[in-house]
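Have a look at this one.
All protein chains but one are shown at their positions in the complex.
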Amino acid sequence: MAMKAGVVGAAGFAGMELMRLLSAHPDFQLVAITSSELAGQRAADAYPAFEGVCDLRFLSHDDAALDACDVVFLAVPHTAALAAAPGFLERGISVVDLSADFRLKDPAVYEQWYKVPHTQKDLLARAAFGLPELSGDELARVATAHAAGEAVLVACAGCYPTATSLAAAPAVRAGLVREGAPVVVDAVSGVTGAGKKATQRTHFCFADANLEAYGVGTHRHTPEIEQILGMPGRVVFTPHLAPLGRGLLSTVTLPLSDDAPRDIEHYRALYRRAYEGSPFVAVLGDGAMPRTASVAGTNRAHIGLALSEPAHALVAVCAIDNLGKGAAGQAVQCANIVFGLPQDAGLSGVSLSV
Amino acid sequence: MAMKAGVVGAAGFAGMELMRLLSAHPDFQLVAITSSELAGQRAADAYPAFEGVCDLRFLSHDDAALDACDVVFLAVPHTAALAAAPGFLERGISVVDLSADFRLKDPAVYEQWYKVPHTQKDLLARAAFGLPELSGDELARVATAHAAGEAVLVACAGCYPTATSLAAAPAVRAGLVREGAPVVVDAVSGVTGAGKKATQRTHFCFADANLEAYGVGTHRHTPEIEQILGMPGRVVFTPHLAPLGRGLLSTVTLPLSDDAPRDIEHYRALYRRAYEGSPFVAVLGDGAMPRTASVAGTNRAHIGLALSEPAHALVAVCAIDNLGKGAAGQAVQCANIVFGLPQDAGLSGVSLSV
Amino acid sequence: MAMKAGVVGAAGFAGMELMRLLSAHPDFQLVAITSSELAGQRAADAYPAFEGVCDLRFLSHDDAALDACDVVFLAVPHTAALAAAPGFLERGISVVDLSADFRLKDPAVYEQWYKVPHTQKDLLARAAFGLPELSGDELARVATAHAAGEAVLVACAGCYPTATSLAAAPAVRAGLVREGAPVVVDAVSGVTGAGKKATQRTHFCFADANLEAYGVGTHRHTPEIEQILGMPGRVVFTPHLAPLGRGLLSTVTLPLSDDAPRDIEHYRALYRRAYEGSPFVAVLGDGAMPRTASVAGTNRAHIGLALSEPAHALVAVCAIDNLGKGAAGQAVQCANIVFGLPQDAGLSGVSLSV
Partner (left out) sequence: MAMKAGVVGAAGFAGMELMRLLSAHPDFQLVAITSSELAGQRAADAYPAFEGVCDLRFLSHDDAALDACDVVFLAVPHTAALAAAPGFLERGISVVDLSADFRLKDPAVYEQWYKVPHTQKDLLARAAFGLPELSGDELARVATAHAAGEAVLVACAGCYPTATSLAAAPAVRAGLVREGAPVVVDAVSGVTGAGKKATQRTHFCFADANLEAYGVGTHRHTPEIEQILGMPGRVVFTPHLAPLGRGLLSTVTLPLSDDAPRDIEHYRALYRRAYEGSPFVAVLGDGAMPRTASVAGTNRAHIGLALSEPAHALVAVCAIDNLGKGAAGQAVQCANIVFGLPQDAGLSGVSLSV
């Protein structure tokens, strides 16, 4: 019997992607969607893509209909998840959180980067970090708890950290990266990453035909990347915006230690072993480099690897859909794992591009 | 048990969309794909979106593997279907043809517009025209034949004729259009409609940030539209190209007869009745106008209606995905009908945009 | 000696295009720019493209610096020009108005379509309609008045009316269009046409990869087109939005009278004679169709012609830049004419695309 699912913050881009995925999921039944802005409107009236697919109306965030859920997905800004999660957990409803509120293990780091107090420190230990390919036992732990009847909390990884860590982790964890050297992450996101709010930055006539960097030296995904890779203070992260809707490409330059191999096949084999069990990660062959278009609309990640010599660095590039593996897809994948389903249930879509 | 399906011409845009749809279809099993250009290559090597989805290699068009199919989809240029269809039918393999070769009932009209002889006139009567919402009993006829063990032939409607006829037919068939007046069709297609061949026209730097008309007064979809609407010589059809990949919008201006109603609700009710049984066609309310993005990647068609007074014309606008309802989606819908499946089997996807 | 020019409403798209053109104009000196929103800010700080080009700060709309101008360009919404124009004229400052306030000769038509009272009916007779290729003696009249020391008022044509009328006028004026038949205008604009205000419609993620019609049957440019062509109640005008920044393509279907020629060369010759003296209008040859990209960033208009038989209609297609010939370029062209300069002064740029 399908589990009942709700989406809080369903009218944002990640929320609507959750609606799209959950509407077609064999094991979840989408029963409640909320939006402070659109409460009362039928989703298909506001967004005609849902015509014939989803007949729900947006509710307010505190609507009692959420109480019927087995799980809620929080697609809300940071601090809003701090406020909402405890109540759901107390009522026995599991929470899959797409915000940043429970990602950083150390609340001091959260407070330093987000400039707000962390009001739910007790929940941090309970939360499982949701990047299944790299945080596997955390999810197994909460899956066991859930199987024992507990409401659980998953803090899904952010979009840039997901692509960046998938690209970097196997080399970092194998000890091949030069001690102390900075790791340079230049990543490019499509405009859905800037959110649904209409601003000058997201205006077609400013975003189209344009490339720009933003948040240089200050982006809040920096400490999350450093946490996953175990490299505090080592990451130089520069995000960029490019004129496409969905898609995120992270190019990670890893300076190698002197004795690290100079043969790209060594690295390709290492990465393929690392992602052997994952249905969503493909390590491309023959020096091929990933295209974001080939993974758009899916939960897949494609990784390409190359060496830069004589500088002796590994350049690892990962392409994902920022709303898919970078947000809603990953959240569903985490939910699948936690609730004992095949991890790819409802996530078998193929990109519209090739 | 799943029916075995093949795609001939699988490396074009419509062919790859068929691969995408058939790979995920519950009742078809994709067993053979052909491409003259890429024969021998693994599809997922050529197009990484198929990594983890489809492990087939492209075969040559005459590969014996096609003999194992229950049905082949022909995604080939016109004349190539004339050459290929008879052989499949003779071997008892049903054919769903996406080319123009069997669409026009009168071979003389075909020969006039396509400037080649029609070499399979005998098959024309046997072919069912595939635009399910408007040609229903033809498909029912061949469904019956197929149930009786016969290999059947479906000639799927073209992209512009599909969107245009869905927009125009209910008003035309209700006799509301002014006798003898020209019907003006201005339609805009995304660049996938221009095919996968790399040319100056399809070069990003010529297609992007550009609008243009093409084939004015000469486009071969004109007689197909006129055939569906029963209006020989009445349609002025101007296709345009715009900078998007998938999507087709047809704006049809129908001059109304003097006694036709001047109340838009009359037309909306008429259209809703006409498409009552169709899971794929939505007639939008309240003067809303369709967005191609909301149907991209799906088999859906959205229709918006407005009156222009005092000129007394109905403006009917239809949005489809030219590769979905305009090609591969429609072909799968036709196949579903012919083979006795629910017509939306394997076609439940939601657009990536909203 | 250069004439002093001001731009009121300089921070909108048309206003910034005026800044761009006037900064490089040999005979105008841009001395004042206003913006209610950005008053006080240096233009180059708000919009870095002006770095090294224009060192002005945005002023408020009533700043006394405007009094030093010989001419002001009004790039403001309708009704704002009604409010502002009289004061400038009284102070002896000529006004080139890009809004709709003085375009329609009959104030009752204005009031019907714009739903507001026309508060400056006396100025309507004084205003010259600014579409130089089609309204020549009006501009000559005010040029004479200006030469005699009078402050003058020009009401520049709108973007859709400009492209549409350039495409339609020669055939209409030659009496070739079928009496009483509706003229169908389907036009497509880039997103700059929707204005600089950040809305869901102009959000990159809604505008990109999308086609849609809007304002069907109700767009306010309809009566302006009918006025220029002398065809009240005859035009069915459907504007569309496509995913590009600059560019407007108008496709006009003109049903021809029975005795109108069936040879396209007749029409091409007619159009070339009509635009013989114009440096900005090119009638393309050999059935070529115009590309908006080829005129983007310029004051040029490209026209393509084709016949649709047997329906016997002329399809005339015109491409312009909606901010160029459709707004700021045309305003500068009008100013050039009125002030006795070569009409292409400061307007010789070539499109960035080819």
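For reference, chains read A, B and C in written order, and residue numbers begin at 1 within each chain.
Going forward, a contact is a pair of C-beta atoms (placed from the backbone, for glycine too) under 8 Å apart; a residue touches a chain by one contact, two chains touch by 3 or more.
Keep in mind it's a predicted model, so treat the numbers as computed, not measured.
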Which displayed chains the unshown chain touches: A, B, C
Options A:S60, A:T119, A:T199 or A:S308, residue touching the unrepresented chain: A:S308
Which of A:M3, A:A83 or A:V184 contacts the chain that the document leaves out: A:V184
Sole contact to the chain not displayed, among B:A2, B:A68, B:A147 or B:C205: B:C205
Among A:L124, A:L153, A:A198 or A:A293, the residue in touch with the chain that has been omitted: A:A293
Contact set of subunit B toward the excluded chain (per top definition): 13, 191-192, 196, 198-200, 202-205, 207-209, 243-245
Interface with the unshown chain - residue positions in subunit C: 16, 20, 23-24, 45, 47-53, 209, 245-246, 279-280, 282, 284-285, 288, 290-291, 293-297, 300, 302, 348-354
Residues from subunit A at the interface with the omitted partner, ascending: 181-182, 184, 186, 188, 190, 205-206, 208-214, 216-218, 233-238, 240, 242-249, 251, 253, 255, 287, 289-293, 296, 304, 306-313, 315, 317, 319, 353
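Note that only the chains that are shown with their structure count from here on.
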Top chain pair, ranked by number of contacting C-beta pairs: B-C
Chain ID, smallest distance between chain and overall C-alpha centroids: B
Centroid spacing, where centroids are CA-atom means, of subunit A and subunit C in whole angstrom: 47
Separation of mean Cα positions, subunit C and subunit B [Å, integer]: 38
For subunit A paired with subunit B, centre-to-centre distance based on mean C-alpha positions, whole Å: 36
Contacts with 2+ other chains: residues of subunit C: 205, 208-209, 243-245
